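A single protein chain has been omitted; all remaining protein chains appear in their positions.
Up next is chain A:
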Amino acid sequence: MQLTLEFGGGLELLCDSIKIHKVNINLPNESDILTMKDLLSWVRTNLIKERPEMFMKGDTVRPGVLVLVNDCDWELSGQLDTTLEDKDVIVFISTLHGG
């Protein structure tokens, strides 16, 4: 499945300062759907090069990180249970900045 992942608000620093990543993800075994939950653990393993605690807390993103799936807040589509389709665009923006 081809997906475009974008990182903003400072999160790009955790992925070698690259803001946009075009990735190809295999569906998990025993399943023909890819959920945000699967994507998050994939991102943590493959894209986050440093300080993973800045991106994730437990199974989900760190509080303060906005997630947009095709420009829509993931809270409207079920958060971790959101199913992803080919060519989807997922944006992660950190809202934590300043002092």
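Before moving on, here are some points about what is shown:
Keep this in mind: a residue touches a chain if its C-beta (ideal position, glycine included) is under 8 Å from a C-beta of that chain, and two chains touch if they have at least 3 such contacts; residues count from 1.
The definition used in the following text is that contacts and distances are computed from a predicted model.
One chain of the complex is hidden; its UniProt record names it "Cytoplasmic tRNA 2-thiolation protein 1 isoform X2", one of "Proteasome subunit beta", "UBC core domain-containing protein", "Cytoplasmic tRNA 2-thiolation protein 1 isoform X2" or "histidine kinase". Of the candidate positions A:Gly9, A:Pro28 or A:Pro52, contact with the hidden chain is made by A:Gly9.
Where chain A meets the omitted chain, the residues involved are 8-10, 62-64, 66, 68, 71, 73, 91, 93-99.
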